[in-house]
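Only one structure is covered here, and it is reproduced in the block below.
Presenting chain A:
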Amino acid sequence: MSRTHVSCNINGEDVEFLTADASSLLDALRNELGLIGAKEGCGTGDCGSCSVLLDGRLVCSCLVMAPEAEGRDVVTIEGLAEGDHLHPLQKTFLEGAALQCGICTPGFLLAAKALLDANPNPTETEIRYGLAGNLCRCTGYDKIVKAVQEASVELRGA
Partner candidate 1 sequence: MAEHRRFTGGEAVLEVNGATVGAVINELEVRFPGLGAALRAGSSAGINGEIHAEPEFVAVNPETTIYFVAPLAGG
Partner candidate 2 sequence: MTATENPTGYKWIGTRPVRHDGYEKVVGKARFAADLDLTGQLYTAYVRSPHAHARVLSIDTAAAEAMPGVKAIVTGADFPDLDPLDPNYDVSINVMARGTALYHGHAIAAVAALTKAEARAAAAAVAVSYDVLPAVLTIDEAMAEGAPLANEENYQKFAPPGDPTNISTHTPLERGDAAEALAGADIVIEREFDAAHVHQGYIEPHACVVDAGLDGKANVWCSSQGHFMIRAVTAGILGRETSRIKVTPAEIGGGFGGKTTVYLEPVALLLSEKSGRPVKSVMTREEVLRATGPAPGCKMRVKIGATKDGELVALDAWMAYSLGAFGDFAGMVGAMSVASYKFPNLKLEAWGVLTNTPKTAAYRAPSAPHAAFAIESVIDEIAIELDMDPIDLRLKNAAVEGDLTAMGMPHPRIGFVECLEALKASPHYQSPVPEGASRGVAAGFWFNIGEQSSATVNLNEDGTATVLTGSPDIGGSRASMALMTAEELGIDVYAITPVVADTEAVGFTDVTEGSRATFATGKAVVEACRELIGELKIRAATIHGVEPDQVEWIDGAAHVEGKDPLSLAQITEQAKRTGGPLTATASLNAAGAGPSFAVHCADVTVDEETGQVTIIRYTAVQDAGTAIHPSYVEGQMQGGSVQGIGWALNEEYIYNADGVMQNAGFLDYRIPVASDIPMIETIIVEVPNPSHPYGVRGVGETGIVPPMGTLGNAIRRATGVRMTSMPMSPPKVLARLSENN
């Protein structure tokens, strides 16, 4: 099995790891780096539970080959809060009961961050389409959309 040495920046820290060439970035994050926040719901890019930011762009880490991360910046759910200071989205998800089982939550938070970074004041429709790559089976999306709306207000006000 061919292996590659990868140097990249994850959540603000320079990181090196060895990965099988055939490994996905998701598997490398979870198995080589102990970052278990990204989840595998499907392995085919259809559920968004493994979402991370790769050079600031939202991607499904299950569809990224691990060696591709060489020299790139990766942000995972573990890097969303600043120390003890939760990101406004994390706060509004908690306060608005926007999670039930919580398996999809890391992916939704990163997708919502990417959405608000690009569009700080989205309409409900824009939020729904912006989050359409993330499946949630518990909430019916209602409270997730509202939590993103709340965070958008807070982020613009800050």
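Candidate entries met the following condition: all candidates are chains of the complex that A comes from, given by their letters.
Miscellaneous remarks
Keep in mind that, in the parts below, a contact is a pair of C-beta atoms (placed from the backbone, for glycine too) under 8 Å apart; a residue touches a chain by one contact, two chains touch by 3 or more; residues count from 1.
All figures in this text were calculated on a predicted structure; none of them were measured in a lab.
Evaluated over the candidates 1 or 2, chain A touches in this complex the candidate numbered 2. Interface of chain A with candidate 2 (complex): residues 1, 20, 22, 30-31, 35-44, 46-47, 49, 76-78, 80-81, 86, 90, 93-97, 99-106, 109, 124-125, 127-129, 131-146.
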